[in-house]
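A single protein chain has been omitted from the complex, and every remaining protein chain is retained in its original position.
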Amino acid sequence: MATLLQHLPALLVAVPLFAAFTLPLVGRTGAPARTAWVFLGALLTAATGLLLAWQVFAHGPLLYVFGAAAPHVPTPMDSGGIPIRIIFQIDALGALMVVIASLSSLAIILYSLASDSRHSGKDSFYSLLFLLVAGVLGMVSTGDLFNFFVFLEISSLSGAALVAYRVDKGQAVEAGLKYALLSTVGALAFLVAVGLLFAQYNALNIAVVASRLQFTPLDQIALVLLAIPLAMKCGAVPMHFWTPDAYSTAPSSITAFLVVSSQASLYGLFRILFSLYGHLLEFSWLTFGWFLIILGVLSMFIGVTMAIPQKDVKRLMAYHAVSQTGYMLLGVGVGLAVLGNAEALTAYGRTAMAGGLFHILNHAMYKGLLFLTAGAIFFRTGTRNLNKLGGLGHHMPWTMVFFMIGALAIAGIPPFNGFASKFLIYESVFRFSPFLSIIAMLVSILTLASFVKVFHAMFMGAARTEFAQVREVPIPMIAGMAILAAVVIVTGLMPRPFIDHMILPAVNALVDRADYIAAILGGH
Amino acid sequence: MNMTKIVRTTADVLYPFCLVFGLYIVAHGHLSPGGGFQGGSVMATGVALLIVSRSYTAILQRIRKEALKLCEAIGLLMFLVAALSGLYIGGSFLHNWLAGAGGLFGTPVAFGPNPGTFNTAGVVPILNLAVGLEVLGGLAVILLYMLSGLRENTP
Partner (left out) sequence: MTAFLLSLPFVAVLALIFIGLGAMLFKRNLIKILMGLSLFESAVNLLLVAIGYRQDGVAPIFTHVPPHTHMVLPTVQALTLTAIVIGVATLAMMLSFAMIIYRKYGTVDIRNIRKLNG
């Protein structure tokens, strides 16, 4: 057992990869065996992730050195005093992301067992899904720049293939191509930056590069090339144009996980700005904080205003996803802006960052839930057009309840989790700049208005004759939605233990970058 | 899409050479430039040669898609198992525990210039072989699928 716990970081990626590679073999023996195998793989992946996160929250950051004789020694004798191997470094922030990815992957895989049961090519569908999960889990746990690029590419490639999965619709392929093209260009820019950093510092490990960084002009170029693609991948506003296409055409279970994949990019952005470039931005923390804040405010506002007139329910939700990403950027941006001001940091900076990071967890849960309900409705009615839907509350009571939970959470209504994180953001941002806080509240009100409209259009009204045959969705789909709904309610009713034991350690992991470096190189 | 007899015969003759040369590159990956991906792509070139010289239906009689997919899956599994075997010994994932341990893969070698002993390097040749198989299967399947798409466009 002790050895198993020791190897959890490797298993975190190895388990989903194993599931992905064995599926084509298991799938030949028939559908029941495949279903069982997929379920087992999802369960094991989630268990590994949650166990790992529990280890990190209970005992502090974990290191895992690939290929070494001893997994916990970052600089063994045979490496000449510098960490030359690929190292997984999972601190509280990484563990938070691992929790998000594990919970959501379990829910969406359960859901897709029923929702995609009618489609052909299921072997490759689930293989790609497990690859996507492995890519996201790898992105949030690696401590190596090039390795991050590799996992970024794994997640974008499998994501693009899944977006285009229903090839019978030309639109899906188009959206997949768009997603793949943008991701690849972004990832290549990222690779150029990695090359520039390696050329100067002869290292790829984030902690080692961070300890050697001089902020030469090349480093500044590298910063831009690292930050822009990641901001694009997380869907921040000037670069958000791919999100509505990709999110609306992908199968709903995939969309729910693409949200998590976007947030893994957001994690990468925060990691680069805080851990890698942290102390060099000292003179310009305010500037870079405002960079994040402006991205955030733009995303919030433009996302929600684009969402309101949409007729396609998934397109509408995709714009709301852009809008919600803005809250995370705003919260963490305020924290970055006051990083140099110790007084302000303790007064409200850490709270703002806690709000932003808590919102990542909450958003993944309720937005995943909303996309799954939209998928459930599409599964039964075959349309996503709000004008054609109506009166479904009579036929799909569970879906309606789950949609309500998700909609109230995204609008920031207590006691759901969206309120918990948004309240942290409002009160702390208000002390930084009241104007920003008011914008954030305004966006929340618009979000509520938009979802009231959607709720009314889909579930209210008289039962329609064309939907007379519509029934509630199968049990696995309800179970998948129930997992996410349960998390939404639990984190909403009792946010305190989550904030104290998960979010604040994650905030400290971002702020105290010396700890991140010391974990690899030792000493302070 | 069926090419002339000259092209087809040449492809037939070159096909086994491509495979053998690819296998050589895979097997020597730990001693000289080369390795799994490069060797696998050379082997896939052999398949590509067959594909361009024949029509889609004729190809399917020569090469079975299922066999290639199996190749891919086995290669990937071999890689993971070899990587995980490090855990069993007590090292970390991908730990090269076979190197220098004697036996078929781990003949110990002295540090410094040497003429290159084949059965050294421990887990690395196994990983190379796994990657080679995977790349051969993967690239060939991609080519076959693309050819099948092509056929539908030009009836």
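Read from first to last, the chains carry the letters A and B; within each, the first residue is number 1.
FYI, a contact is a pair of C-beta atoms (placed from the backbone, for glycine too) under 8 Å apart; a residue touches a chain by one contact, two chains touch by 3 or more.
Predicted model only: the values in this text are computed from it and were never measured.
Peer 1: With the missing chain put back, one of B:Leu14, B:Leu31 or B:Leu60 would touch it. Which one?
Peer 2: Once the missing chain is taken into account, the touching residue is B:Leu31.
Peer 1: Of the residues A:Leu52, A:Leu137 or A:Ala160, I need the one that contacts the missing chain.
Peer 2: Of these options, the touching residue for the absent chain is A:Ala160.
Peer 1: Which residue from A:Thr3, A:Thr29, A:Gln171 or A:Asn385 sits in contact with the chain not drawn here?
Peer 2: Hidden-chain contact among the options goes to A:Gln171.
Peer 1: With the missing chain put back, one of A:Phe39, A:Trp54 or A:Phe146 would touch it. Which one?
Peer 2: Going through A:Phe39, A:Trp54 or A:Phe146 one by one, A:Phe146 is the residue touching the chain not shown.
Peer 1: Could you list which residues of chain A touch the chain missing from the display?
Peer 2: 146, 150, 153, 157, 160-161, 164, 167, 170-171, 173-174, 176-177, 180-181, 184-185, 188, 191-192, 194-195, 198-199, 204, 245
Peer 1: Residue by residue, what part of chain B touches the chain that was omitted?
Peer 2: 31-33, 35, 37, 112-116, 139, 142, 145-146, 149-150, 152-153
Note that only the chains that are shown with their structure count from here on.
Peer 1: Going by the contact rule at the top, pick out the chain A residues touching chain B in the complex.
Peer 2: Of all residues in chain A, those touching chain B are 3, 7, 10, 14, 17-18, 21-22, 24-25, 64-71.
Peer 1: Okay, in this complex, where on chain B does chain A touch?
Peer 2: 69-70, 72-73, 76-77, 80, 83-84, 86-87, 90-97
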